[in-house]
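The complex is shown incomplete by one protein chain, all other protein chains being positioned as in the whole.
Labels A and B are assigned to the chains in the order they are written; within every chain, residues are numbered from 1.
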Amino acid sequence: MNAQTAITEGHADTPKGNYLTNGSTLASWLLTKDHKRIAIMYLISVSVFFMMGGLYAATIRLELLTPASDLVETATYNKVFTQHGILMIFFFLIPSIPAILGNFLLPLMIGAKDLALPRINLISLYIYWLGGGLTLFALMQGGVDTGWTFYTPYSTTFSNSFVMFVGLGIFINGFSSILTGLNFIVTIHTMRAPGMTWFRMPLFVWAHYATSLVMILGTPVVAITVLLLAIERATHVGIFDPSIGGDPILFQHMFWFYSHPAVYIMILPGMGVISELISNFSRKKVFGYEFIAFSSIAIAVFGFLVWGHHMFVSGQSIYAGMVFSFLTMVVAVPSAIKMFNWTATLYKGSISFDTPMLYALGFMGLFLIGGLTGLFLGAIGLTVHLTDTYFVVAHFHYVMVGGQVIAYLGGIHYWWPKMTGRMYSEFWGKISAMLVFVGFNLTFFPQFILGYQGMPRRYAAYPEELQVLNIFSTAGASVLGIGLIMPAIYLTHSLIFGKKAGDNPWMHPGLEWRTSSPPPTENFDVMPVVTWEAYEFGEESGLDLEGAKRRDAASIA
Amino acid sequence: MSDNNSEHLHMNIPKYIGIFMILVVGTIATYFAATVDMDRFFPGANTLVALLIAFTKMTFVMLFFMHVYWSKRLIWLAAVGSFFWLAIMFAYTMQDYLTRGSGTFSG
Partner (left out) sequence: MSTHETSDKFVYHEPGLQHQFEDMGQQEESVSIGMWMFLVQEILFFGGLFTAYLVFRSKYPMAFAAGSNHLDAFWGGLNTLVLIVSSLTMALTVYYAQKSNRSMQVIMIVLTMFFGATFLGVKAIEYTDKYNHGLIPVAGLNKKIKDDKAAHETGHEKPCWEVDHNAPAVEHPNPRGDFQWTDCSLVKLAQDKNFLTESEKIGYFVKDENGGDRIDANKFRDKVRIFFFLYFVMTGLHALHMIVGLGLMLWLLWTAFRGHYTSEYYMPVEMSGLYWHFVDIVWIFLFPLLYLLGRHFLH
């Protein structure tokens, strides 16, 4: 607090430092309330979970290289894919963009000194560690084998794995996500700099507003659901056990009431990143700003009306299935609006193919496929054939990996110079972006065909005739793996050996580029006053391009 | 919110006591309403009445004890919105349970 007060109190003679140099003890990190440092700690922790999830993924793909279940036993295989799903969804994908990039950039983008509730922000990180720690502990005890969806009554009555611990870990972790969302909403409402009106905010911020809504409205429901699950498992009262009057489908309703909206927690932030990248690397004002902004909100709202499309064959009434099917088609509209607007933004833009832009373009193709196959699955007749097959697996990997993970990587590359003050190697960046794209498609496209041919998900063995496509898929996974490991290496390398990035390496007009890289603890030396619209590339945005170039050249030299 | 200090002007002790009395009356009414068999008019009438009273009580608590009445639009939105979301959860869950195996689609 004292160090910070000193800064707020504006001693002009304090040496110009940045958030990274402001304190180097462990305590200065663990007790920080600086959103940028918290974001960095999230980055590190989330990456650890990403790596662990990746190891499980590798195991799955290796097992599926051959038709027989030979690498791991079938029971172990159940645990492997379950833990892959849990780590990736709850501990990597959900916090990925919001807690890292959102945390880091939201205050910078709207011209605030910090998030509105910095202490809550730090608490959310600790909760994340606690929930993650508990889950890891459970995994070391022997793990879970229920699938990430914890369907009852298997999870409550039959599975003899560590459902309780993992459930508790997810319960706790949920509150980390809720607090992040809460913080973002408050920040966006109250912390905008003078002149930063709602419709001057970058679309990244809008996307995070929508995400936060989902986090606040949905996450508590899954929290109570897994709590009930844990109690039921401990006490066997039978609320989810059909043999004594309980109702397993109720569990599915409650679970998907959150978990469908949760897929929007896993894509909206990515869409926000893509809006930034597409507009900025086309050097063109984004097309249909209001439409993209409101479509985010629409997705957040309508996303709550379609959860039953995960339950078409689970015993839900056919009438309900039809309603959910119809609404599923409707909810695809706002996503489509975004796609159209991004495409229109590209049109006649002066596009530069830097690494982040490669990711953005990759996103557009992959999310398109992912979204369209979602419509296949939402069609109530078709899904009877496709549900619980590899088609579903391919669908959600196209949206979650092809969408969110690629957007996340694009975002990390794009804002890396801002976060660290260093530039990574553009050469390796491009190579890895292309490897990721190729590897991803090679991994998951065959799975559409496999699923269509009837290969069910969640089995360790499969018929001989499906082996060729599975080999493709495993080969693709290796390429994808290499593509994902490379950034870890060259980004780390750039921390020390990368060339100085300068304040605005991309010459972009957003507020975050108008402070130094890395930014000072208080983000801006003087409180910015915004007089320009978002994505204004001309002189009217007050962006002194020539001056910035000169300064950068000087600072790099 | 910046003119928070003017908030005491809105409520005074007699008003607080008045709201309190309404709540007490509501509680007693809830009890006695439950002892009368209203379900003979239509099924669920008892519950409906109980919920109507509960909603009224809640409205008074929110508006006056929690000062929503004098709060910004966003607070209103939060209060109303969260119940709207609950309604979504209830309605879309029940549209499944209430249509199981019935009507055109049965069998």
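Just so it is clear, contacts are C-beta pairs under 8 Å (C-beta built on N, C-alpha and C of every residue); 3 or more make two chains touch, one makes a residue touch a chain.
For clarity, every value in this text was computed on a predicted model and none was experimentally measured.
Asker: If I consider the whole complex, including the chain that's not displayed, which of A:S28, A:T235, A:T492 or A:T531 touches that chain?
Answerer: A:T235
Asker: If the hidden chain were put back, which of A:I170, A:V221, A:I278 or A:L511 would touch it?
Answerer: In the complete complex, the chain left out is touched by residue A:V221.
Asker: Among A:L250, A:I297, A:I351 or A:A379, which one touches the chain that has been omitted from the display?
Answerer: A:L250
Asker: Counting contacts across the full complex, list the positions on subunit A that touch the omitted chain.
Answerer: That gives, for subunit A, the contact residues 1, 4-5, 7-10, 112-118, 120, 178, 181-183, 185-187, 189-191, 216-221, 223-225, 228, 231, 235-239, 244-247, 250, 253-254, 257, 527.
Asker: In terms of residues, what is the contact footprint of the unshown chain on subunit B?
Answerer: 1-2, 4-5, 7-8, 11-13, 16-17, 19-20, 23-24, 27-28, 30-31, 34-39, 43, 46-47, 50-51, 53-54, 57-58, 61-62, 64-67, 71-72, 74-75, 78-79, 81-83, 85-86, 89-90, 93-94, 97-98
Basically, only the chains that are shown with their structure count from here on.
Asker: Considering only the defined contacts, which subunit B positions touch subunit A in the complex?
Answerer: On the subunit B side, the touching residues are 74, 82, 85, 88-89, 92-93, 95-97, 99-103, 105.
Asker: In the complex of these two chains, what residues of subunit A are touching subunit B?
Answerer: Checking each residue of subunit A against subunit B gives 189, 217, 221, 249-250, 253, 257, 304-305, 307-308, 316-320, 323-324.
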